[in-house]
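Have a look at this one.
Missing here: one protein chain of the complex. Every other protein chain is in place.
In this document, chain identifiers A, B and C correspond to the written order of the chains, with residue numbering beginning at 1 in each.
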Amino acid sequence: MITVLKSGTTVEQRDNLIEWFEDQGLKVHVSVGDTYTILGLVGDTSHIDVDMVNMLDIVDSVKRVSEPFKKANRKFHPEDTVIDVNGVKIGGGHFVTIAGPCSVENEKQIVEVAKRVKAAGADMLRGGAFKPRTSPYAFQGLKAEGIELLLEAKKVTGLPIVTEIMNEAYLDLYEDVDVIQVGARNMQNFDLLKALGEIDKPILLKRGLANTLEELLMSAEYIMAGGNEKVILCERGIRTFEPATRNTYDLSAVPALHEMTHLPVIGDPSHATGKRNFVKPMALATAAAGADGVMIEVHNDPSRAFSDGAQSLTPDQFDDVMKSLRAVRSTVFGGEVQA
Amino acid sequence: MITVLKSGTTVEQRDNLIEWFEDQGLKVHVSVGDTYTILGLVGDTSHIDVDMVNMLDIVDSVKRVSEPFKKANRKFHPEDTVIDVNGVKIGGGHFVTIAGPCSVENEKQIVEVAKRVKAAGADMLRGGAFKPRTSPYAFQGLKAEGIELLLEAKKVTGLPIVTEIMNEAYLDLYEDVDVIQVGARNMQNFDLLKALGEIDKPILLKRGLANTLEELLMSAEYIMAGGNEKVILCERGIRTFEPATRNTYDLSAVPALHEMTHLPVIGDPSHATGKRNFVKPMALATAAAGADGVMIEVHNDPSRAFSDGAQSLTPDQFDDVMKSLRAVRSTVFGGEVQA
Amino acid sequence: MITVLKSGTTVEQRDNLIEWFEDQGLKVHVSVGDTYTILGLVGDTSHIDVDMVNMLDIVDSVKRVSEPFKKANRKFHPEDTVIDVNGVKIGGGHFVTIAGPCSVENEKQIVEVAKRVKAAGADMLRGGAFKPRTSPYAFQGLKAEGIELLLEAKKVTGLPIVTEIMNEAYLDLYEDVDVIQVGARNMQNFDLLKALGEIDKPILLKRGLANTLEELLMSAEYIMAGGNEKVILCERGIRTFEPATRNTYDLSAVPALHEMTHLPVIGDPSHATGKRNFVKPMALATAAAGADGVMIEVHNDPSRAFSDGAQSLTPDQFDDVMKSLRAVRSTVFGGEVQA
Partner (left out) sequence: MITVLKSGTTVEQRDNLIEWFEDQGLKVHVSVGDTYTILGLVGDTSHIDVDMVNMLDIVDSVKRVSEPFKKANRKFHPEDTVIDVNGVKIGGGHFVTIAGPCSVENEKQIVEVAKRVKAAGADMLRGGAFKPRTSPYAFQGLKAEGIELLLEAKKVTGLPIVTEIMNEAYLDLYEDVDVIQVGARNMQNFDLLKALGEIDKPILLKRGLANTLEELLMSAEYIMAGGNEKVILCERGIRTFEPATRNTYDLSAVPALHEMTHLPVIGDPSHATGKRNFVKPMALATAAAGADGVMIEVHNDPSRAFSDGAQSLTPDQFDDVMKSLRAVRSTVFGGEVQA
């Protein structure tokens, strides 16, 4: 951390501040410039309130040198993390495709879609049982029954399942769920993250609508600090001024996160774009960008979908995407896409 | 709701869709143009999934005509809502000032600040007991003890108290809290909103970092749909590209919300700007813009604040702001600021 | 165009407005709802000031049905536009790679880079002679001399050249330039666009920092309305809150634009990400997304680059990207990348 002192700061004021830093267990190096004096702080500064130091009269600015996230930081864990989900690996060269409908609607729907996506080569099945809806009047999901149906589809196909949790009060329902998803609107639901940090199960953490990559990693840090290091990150579009797509798919988050963290990173072009016609090109782009996986919405009859029908692919369209996805992944990174 | 059909749509396709709409209980008016055909839908369209209709092959676009929020909508409730908080009124011409520290730290601190802000004319006391911190390593608040201390300060000064809830699991601790605050990061924590909709207590709902005013009103709708109509809205800055301020204070949200809703609207220039020097000008601007109140952070010793010291005013600075605030409010709207 | 009238509008008021619309040469269809009355307008509404109608007391809202751009609109020109640049085709299945340094610095530099990128398979050479610099104290480009040096490199390698124009006053210097680039900051320099609309030369139009895709197409419309229909669009990143990349590369602009317009669309991952390590993954993603081309910055000695060294690839790195680029393009779309 660097603290820049304003010109006009007296030696006494500077020394008082240096003493305060030393009381915090830090070592201080002084660099006197023409206009400013710079204090280089050495030691564990993660608990220092940057804003607090910034407001002192003699301080011009404070800048962190090391990132505030540690467990998620690649600097402290250079190897890619590989997460094993019931035999399906993700990360470190292993690419996964997660597919399924936005909402679980009934047994026939979820089992049919599960079979089709499995046949096409998907690695995991997704489906929403608890749905976050902006309107209190919209379909909120089948809840506990929805999870039961997903488990049914898992029994039939063998596909591991991924489904969203809205509230840690329901954690016991997720016993047999393979990957628990934290939705974009819950990325900073700190109590939920803490609860998920205490269990031993992979968590799929979606980036918030307007959260920076650093904030995403701090949320991952919340989970990891609790003891659960199996975190998969997901870019699903951020909020910007552009209305032509539902969100703006920030695909450069993939190489950016790969540089900052060792955790696997996947993309969700369905929720990001919100438009069926954009899903295939963006799914292929996601694979070409080096992501560790992609999540795609598939529904056997999108016109009758209870939610997000506009972005769902039909099973035939998904078959088509999978063929190209394998080819692109293979071309760029060699090897085969698993399953 | 308007559904625009693409050119090339056959009469048969159009009639099938009209039939589907009629099955939903809607009446359909047809308007045939040079390039497009427009279907005007009449009736309760709030449950129609706009995205679903939008994806049909023959549909070019769908546009809602009425807003999706009803209870919060001024069109259905033209009179300003006035909320009574233990004798202190807010809304409909009654302007309130809520002041206090970001975090409750100890009894001496909270009682001292409470006395000072009361003397200066504040109407309510705020203080954080449960703190949402981006980092798992930062001070998380005194929690239950924090609420106890706030109640202590209330006993001493008579000021009603406002404090944030992070999780509905702790609702019973808020029995004697006068106004329960929902933080920006929880604006779309739908389970929390539903729980707050079932109690009879004023809720201060903060706008999310990147949520539209319509989404803010849909979150208010969640609370009101549960039966609790005492919702106060708060603009606290939105996330943009500008780094000179912590957030971008969207003050035009005040007149915009006053047009859309009957609920009271206040502003929080402390969290919005993040800089002490900007709080006074923006607080005065908030009053001049016609807000129903303002929330300001005050700490008796900001350099030792556990959080957000950079934006906190000292009690002396707060005294100064209050004088000007009364004068501005009086000049623009006549009458006196209460208390 | 749809005009929605507020409830409470009298028959007389409605009829006055209908008469006004008819005077504008439009036909009006009336749809009476429970709360609102909707007027469907048929005819050429492109000159109607939407804001003006919107402000009338009886009007609740106005919504356009057709897009304001015509010449650029795929609805009126379903076939992909293919632009021929001195024998190099772009669009309609023809993918191009444009490469070169940010700034032209001296003859040795530009000729060396030109030879290397040509050998690697680039189709066109880029280089800045007139540089838009945020600071008046930074290197502003070699200007006329810079263009001379580019022409020298063209003579040596045969590569068509692309270079930016800042001001139409200098148009005559661009006689032998093959593609004239309009930079992001000039996307709405309407006088410049009008001047470029009057010449017969391909224009590479970069999307502005915070311009919507519709605004980009309206700027293309300015050029095309002047008579010059050879416009190539370029996504180069938009401004958002995320600091990890220089801009946010909005790659879904590629499929979105392909749907809206017939003009070719390329991507610039160098300026978008601002970081060398992100250029390769995003260049491959650009090809996988179906873009008609990609523009990449290459410098023979980035550490000594006069501008944007941080995002420039070395010639060796560019060779590596080109191999993968061809493979991805081939995998996704079949055929060979030209040259």
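The rule is short, and it goes like this: a contact is a pair of C-beta atoms (placed from the backbone, for glycine too) under 8 Å apart; a residue touches a chain by one contact, two chains touch by 3 or more.
Just so you know, these numbers come straight off a predicted model, no measurement behind them.
Colleague: Check the options C:Lys206, C:Arg239 or C:Arg329 and report the residue that touches the missing chain.
Modeller: C:Arg239
Colleague: Thinking of the whole complex, not just what is shown, which of B:Asp84, B:Glu198, B:Glu214 or B:Asp316 touches the missing chain?
Modeller: The one listed residue touching the chain not shown is B:Glu214.
Colleague: Out of C:Val32, C:Ala144 or C:Ala169, point to the residue that touches the absent chain in the complete complex.
Modeller: C:Ala169
Colleague: One chain is left out of this view; which of A:Asn54, A:Thr240 or A:Thr331 touches it in the full complex?
Modeller: A:Thr240
Colleague: Pick out the residues on chain A that sit against the missing chain.
Modeller: Listed in rising order, the touching residues are 2, 4, 29, 31-36, 38, 40, 42-43, 60-61, 63, 65-66, 75, 239-241.
Colleague: By the contact criterion defined above, which parts of chain B meet the unshown chain? Give residue numbers in ascending order.
Modeller: Given the touch definition above, chain B has residues 210, 212-214, 238, 240-245, 248-256, 259-260, 269, 272-273, 277-278, 281-282, 284-290, 324, 327-328, 330-332 touching the missing chain.
Colleague: Take the complete complex as the reference. Which residues in chain C touch the chain that isn't displayed?
Modeller: Within chain C, the residues that touch the unshown chain are 46-47, 49, 51-52, 54-56, 68, 132-138, 166-167, 169, 185-186, 188-191, 194, 209-211, 215, 218, 221-222, 225, 239, 274, 276, 302-303, 305-311.
Keep in mind that, in the parts below, only the chains that are shown with their structure count from here on.
Colleague: Going by C-alpha centroids, which chain is farthest from chain C? Tell me that one.
Modeller: Comparing chain centres, B lies farthest from chain C.
Colleague: Indicate the whole-number Å distance between the mean C-alpha point of chain A and the mean C-alpha point of chain C.
Modeller: Once rounded, the distance between the two centres reads 31 Å.
Colleague: Return the distance between the CA-based centres of chain B and chain C, expressed in whole Å.
Modeller: Chain B and chain C have C-alpha centres separated by 39 Å.
Colleague: State, to the nearest whole Å, the distance from the C-alpha centre of chain A to the C-alpha centre of chain B.
Modeller: 27
Colleague: Among the residues of chain A, pick out those that touch two or more other chains and give their numbers.
Modeller: Residues 210 of chain A each touch two or more of the other chains.
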